[in-house]
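Only a single protein chain was left out; the remaining protein chains are all shown in position.
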C-alpha cells in the first residue's frame, strides 16, 4: 500500500544525488511540481530519462541538476528549441550534459522491457540511421525462426519514476486517464515510484480509458493540485499553451532563465 | 470501415477449409455462435488456435473440423476434461488432431508479436520443462546486453480471428469491456477478422476498461445477440455455469455428443 | 468426513490458506487454489491481493468463481488488464508473491506434470496442458502446490515436465501433510503431517524414498472459524 505524504517529504525520501530518475507524462500529466521540488532540494548529478524532455527537463538541465539525459525528442512542442538543453549540449552550461538518445519506439520499448522484468526488448527500428553508431544501447538480435535481424534495446529501470495522476484513494491506489502515454510502464519499470495527484478521493470511480495502478506498486503518493502545470490534468485543467510559448523567451538567455527560476521555482 | 452483415454471410466469406483460425475470448466473450456457423457450413482441416480451447473447440474438434490445435490449456474450466479433445488426441476420433502446445505466457506473447508485426516475441519462460522438446515453435535468443538466454516464440498470425464483443457502431467500430483477454492482440495479429456483437448502436459510449477496435482494423461485423452463450457478455448476460457442468456428461460419449450437436447446432 | 468432523480436502484447503500472509499478492488458479486464497482473505489475510490469469488484479469475489473469467472477478477488481499484460508486467516482472499450482503428477523436486499420462505422442490420458504453470512456477516468489497424496501422483519419474519451480520457497500441501523444498538440492522434505496422519502413511503414498524432517510438525486441525468460513463459501 502506497504511503501518502507531502511532496517535500516524498522527494526527500526518494531522490538522491546521482540517481536515474524518470519524470514521465507524454505532454499530458507532466509532473512539473515534483521536478521543482527536486530542484529546491538541490539534487545533483542526476541521470534524467524521459521520452520528451519538454520544458520540465529544460528547467532541470538549466539549473545544473543533471549530468546525463536519456531521451528521444528534446524540443518545446509546437514552439521550437529547448534553449537550456541546447546550451548544456552545445556549450556545457551550467554543466556538461551527456546524451543517450533513442527513437520514441526504442524508448517506449525500453520501458516495456523494464516493466516486464526482461533485460531487453526487440523491435524493428533504427534502420539505416546513425543512432546505433552514437548510442551504445542499440544492438541486434537474430530471429531464430525467420533469420531476420531485429533491433534490441536494453530495459530501462529507473531508480525512481515520477508521474502525475488525477486521483488516488486513501489506500494509495492511483487512477489516471486521458493520454496516459508510457506512464504505466515507467512506474512498473522503476525500483521506486512517486505519484503526485490532483486529489485524494474516497473511492476511485471507474473511468473510460483510465489506467489504475494498485497502491502496492506505488511507493509514495503526494497530493499536489495543479502539479502538472503548465502541462495539464484532463478533467482538472487545460494545457497552458501560452506558457509554453512564453518559455521560449524566458529560457533563451541564461540570466533571464536563472532569475525566472529563482523567482518562480526556488523562491 | 468494417462491413456489417449476417453471420452466415460473414463465415461464408471469411473461412475456408485448411485456414488457421483463432476464436478468442478468455472465458468471457467466447464466440460460440460463430463456431457453430463454421460447423454448419462444413469447414474442414482447420488449424484452430486459442489459449483455452474450452467447450467451443471441444465441439469443433468433436465434429472433425480441425486437424491441428495451437493452445496452452485444454480443459473445461472448473469442471474437468474436454472429452472430445481427449478422444481426438488419445484415439484419433473422429479425425486425428495434431497439437502445438505452449504456455499461456507463450501464447499471449505470440499474439503480441503478431499484432506488432514482429516475427517473434521474447520472454522468460518454459524453463526446465519438456515443452521445448515437443513444441518446435519454442527457441532461444541471447540478450546482447546481459548475455542472458531468453525464450523466443514466433508470431502467431491467424488467417482469421473471430471475437465476440458487446457493441459496434454503424461504421463497424467495436467496443468490448470486462475481461478482454488477448482479443485486441488476436484481432490485430490476423489477416482477416470477424466480430460478432450483441448489438449495433448509434454511438459507442465511453466505458471503463473497454477496448475499442476501430472499424478499419475489423473486416466484418455480424450482429448475434447471445452469440457468446454459454460464455457471457458482461452487461448483457451471465456465464451459464450449469451448461459447462452439463457439458461433461453431454460430451463424454461419442453418440450422445453427436446427437446433441445435430439437434442443437447443426439442426 | 474424517473423524474430527472435517474432510481431508477441507484440511488441505485450510492448510494452504494458512500459508498466505496478509498483503501477499497471490496468483490463484481456479478450484482449490482460488478457494484457499479466498478463505485466507476471509480469515487472517484480508489484505491478500488476488490476481487471476484472466487479467483481474485485486479481485474480491463474494462467491468462489467457477472459472477465472467469471464476471464477479472483473466487477470486484481494482484493475482489469489484458492477458499479455498479466503475464509480462505482473507475473514475469516478479510482482506475484505466491503462485498456487495443482498437478496430476509431482516429482521429488516439485516439478509438475499437467500435460500427459503416458508417452507424449500417444498418451493414455491427455491432460489440459501447461496453462500459466511454467511461468508461475519460475516467476512467483513462492510456490504452493496443492494436490492429493497418492502413488499415482507422487512419482519417481514424471511422464512430462510441465513446470519446474524457481529458486524461491516451495511448499506442497496435500491431504496428508506438508512437504517443503529443502536447502541445497531443493528436494522435498516432509515437514508436517496433518493431525491423525502418521509419517509412514505419507511414505506409503509417495512414489520415491521420502525425506523426512528431523522433527515433523503436526498441522493443527481446522479451527471452527476456518471450517465455518470455508463451508460458507462452498455451500
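Chains here go by letter, A, B and C, matching the order in which they are written, and residues are numbered from 1 within each.
Keep this in mind: contacts are C-beta pairs under 8 Å (C-beta built on N, C-alpha and C of every residue); 3 or more make two chains touch, one makes a residue touch a chain.
All values reported here derive from a predicted model rather than from experimental measurement.
Considering the whole complex, the hidden chain is in touch with A, B. Here the missing chain is touched by one residue of A:59, A:157, A:234 or A:251, and it is A:234. When the whole complex is considered, the residue among A:40, A:104 or A:254 that touches the unshown chain is A:104. Remark: the omitted chain is touched by one listed residue; of A:37, A:169, A:185 or A:198 this is A:185. Although one chain is not drawn, the whole complex shows that of B:173, B:234 or B:251 it is B:173 that touches it. In the full complex, chain B makes contact with the omitted chain through residues 1, 112, 115-118, 173, 184-185, 188, 212-214, 216-217.
Summarising the interface, chain A meets the missing chain with residues 26-28, 51-52, 71-75, 77-79, 81-82, 85-86, 89-90, 101-105, 108-109, 111-112, 123-131, 134, 178-182, 184-185, 209, 231-232, 234, 238-239, 241, 244.
Criterion: only the chains that are shown with their structure count from here on.
Using the average of C-alpha coordinates as each chain's centre, A ends up farthest from chain C. Between chain B and chain C, the centres computed from C-alpha atoms are 28 Å apart. Centroid to centroid, with C-alpha atoms defining each point, chain A and chain C lie 40 Å apart. Each of residues 123-124, 209 in chain B touches at least two other chains. The residues of chain C that reach two or more other chains are 88, 92, 139, listed in rising order.
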